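One protein chain omitted, others in place.
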Amino acid sequence: MYLRNAWYVAAWSHELGDELITRTICDQPVLLYRKENGDAVAIGNLCPHRFAPLHMGRKVGDTVQCMYHGMVFGESGACVLNPHRGGVISPAMRVPAYPLIERHGAIWLWTGEAEAADEALLPDYSCYSAPGFAVIRGVMDVAANYELISDNLLDLTHADFLHEGTLSSEAITISKLETLEAGSTVWANRWCPNGDAAPVWGQLMESQLGMKATDPVDHWLYMRWDAPGHLLLDVGITPPGLPRDKGAWVFTGHHLTPVSKDRTLYYWTVVRNHGLDDPAVEAFWQGSIDYAFAVQDKPMIEAQQAALGGRHIDELRPVGIPADVAGAKARRMLARLIAGEARGERARPGSERLDALLARHAASADPVLPVV
Amino acid sequence: MYLRNAWYVAAWSHELGDELITRTICDQPVLLYRKENGDAVAIGNLCPHRFAPLHMGRKVGDTVQCMYHGMVFGESGACVLNPHRGGVISPAMRVPAYPLIERHGAIWLWTGEAEAADEALLPDYSCYSAPGFAVIRGVMDVAANYELISDNLLDLTHADFLHEGTLSSEAITISKLETLEAGSTVWANRWCPNGDAAPVWGQLMESQLGMKATDPVDHWLYMRWDAPGHLLLDVGITPPGLPRDKGAWVFTGHHLTPVSKDRTLYYWTVVRNHGLDDPAVEAFWQGSIDYAFAVQDKPMIEAQQAALGGRHIDELRPVGIPADVAGAKARRMLARLIAGEARGERARPGSERLDALLARHAASADPVLPVV
Partner (left out) sequence: MYLRNAWYVAAWSHELGDELITRTICDQPVLLYRKENGDAVAIGNLCPHRFAPLHMGRKVGDTVQCMYHGMVFGESGACVLNPHRGGVISPAMRVPAYPLIERHGAIWLWTGEAEAADEALLPDYSCYSAPGFAVIRGVMDVAANYELISDNLLDLTHADFLHEGTLSSEAITISKLETLEAGSTVWANRWCPNGDAAPVWGQLMESQLGMKATDPVDHWLYMRWDAPGHLLLDVGITPPGLPRDKGAWVFTGHHLTPVSKDRTLYYWTVVRNHGLDDPAVEAFWQGSIDYAFAVQDKPMIEAQQAALGGRHIDELRPVGIPADVAGAKARRMLARLIAGEARGERARPGSERLDALLARHAASADPVLPVV
């Protein structure tokens, strides 16, 4: 039901301090903590003795002690101390240990076999650490299956309706959707040259680019999806013909971590190349995202889930439209990967590295699809 | 499980204004709105594209636009506009359309096949529009199966206990219950001549009839049930021997619309021939109904449902008493109708028309059972 051999965002780095925190990821109870050297650790949250949650326990150095009966577990998941008479430790006294990578401000957790954990399968979010960009991060708890959220993100035609008056424009509406599959990546791209900007950009055009909100712009929206649920929208506007770095350039990241089949932790970012130190610009993007995601998208997606009840959407035989193409490609690819995993196949790395893309994009706003 | 070829009250007319409203009727999500000419429309509430609820969308003229991806549906249920590139509309892009009749202040919705929708099957509630009568309407959300509510209404012996001191009297207690079945109608009637009035009538006897609360009265309680869950209580008091229109005459209507097997929207009315423009009389009846239905009946019926859990009452093998007879007739008739429907049989019209009854009753308060 889930892709096991895959990376999921378990937390933003800043969420994990000195305390024990817990997450449910793909129905698995996970405990997260930092060792004394700051390294993050993820192990199963339930003591194998009587299934007390370890997050109700305490850190002891680089280990965690269950506060029900005192068993101590280390980062390998093995029990390293049984404080009871005799102190014998059964080899079965262990919790799962999850491979982790902490990179670009996120803690990425591997839910599959440890020996299959492959850094090359980590999708490229180097833009979170790129010089000349500032990052806002947030997380939403969404009462819906994660694929309903990727459907939403891979079909930006919904902006004309759900985000009418803010994220929609005539130029986007008439643009052509180009989709592409490569490895375990799906792209859904729109290039909208020399047209109107969606209203959300108007304030930035005036304050950041010295333009009028009604001036024509080149506008691009390139959405990348990597299995199982990592999306990156490369989006922005420039005065017509100018390269991306002369405009307002933004990446929005979307990391969909299934809690269960009908609940998702949705980790999001906005990465901007403008007003890096300007609190008004930060507040503008924070507010815009809150409005679009929390006020507009989340209630609609949760209403879809409520309508489905416990059923998979395909059981209701949805009637497709052409705009579904990218979402459908992502759903089929994920289904293939999950089926392949059941046959013992390993996932292949996803898209090209983003640094090449960044370099190319910085030089031009041309409607060049990424080379893959 | 439900009678499909039947009329259910989906809303009071005054509940449906300019806005989209939604109801769940027999487990089906329904959208209600008015066209520009005021006509009410009922269609399925879930867009067949991705099952976004249409009530989160907006009216566009006589149609409704889904605000997720912009599909537009009309009163036939068919998609009439696909705003996406190409604009092709698949014949499958449609929602159910429900036949409606708006009459006597209620919106009646047919859940079965459209071609079987038969106005003759609409039970007669012309008293809601009868000259010389005033109507109060309300609705309660009851966490119980609708047949538990019709059981309650068809056995008025419960007034001696649950409504002790307000709706009960010695004259009712000693009266004989007469039951009658005809078509898909069940009657449960009590005629209580020249006896005491239930205390609820005392205030009206003094203010409306110039009597003392302790004076003897002729008292009648004629309860009519029509499948699947429409009840009408013809009830009142007169000075002994006088015709109904010389007394305090009331109809209470009870329309039980199943939301699901364990939740019901209970639409009720009080229709009175006295104090038509008197706010004190209106407040009296509003308060009496709130007390009897919301404070007394609803908690008891919901407690029954809670005791049943997910089980049908017959699984617990209830022990019957003679007073159950009318409720049992209604349950058996409804079961026969549902079984007949599964074999392709059509329902037959129910009781006699109420106008004949009204005419006859106006002339006399005799214990004449309706001729059917």
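Chains here go by letter, A and B, matching the order in which they are written, and residues are numbered from 1 within each.
Keep in mind that, in the parts below, contacts are C-beta pairs under 8 Å (C-beta built on N, C-alpha and C of every residue); 3 or more make two chains touch, one makes a residue touch a chain.
This structure is a prediction, so every number in the text was calculated from the model and none was measured.
*Asks:* Which residue, A:4, A:35, A:49 or A:103, contacts the hidden chain when the whole complex is considered?
*Replies:* Hidden-chain contact among the options goes to A:49.
*Asks:* Among the options A:17, A:38, A:86 or A:344, which residue touches the chain absent from this view?
*Replies:* A:86
*Asks:* Quick one: say which of B:55, B:69 or B:158 touches the chain that got left out.
*Replies:* B:158
*Asks:* Please pick, from B:132, B:241 or B:318, the residue that touches the omitted chain in the full complex.
*Replies:* B:318
*Asks:* In terms of residues, what is the contact footprint of the unshown chain on chain A?
*Replies:* 29, 46, 48-53, 56, 65-71, 82-86, 90, 92-93
*Asks:* So which bits of chain B touch the chain we can't see?
*Replies:* Those residues of chain B that touch the unshown chain are 148, 151, 155, 157-158, 160-162, 164, 177, 299-300, 303-304, 307-308, 313, 316, 318-324.
What we mean here is this: only the chains that are shown with their structure count from here on.
*Asks:* So, what's the distance in Å between the C-alpha centres of chain B and chain A?
*Replies:* 51
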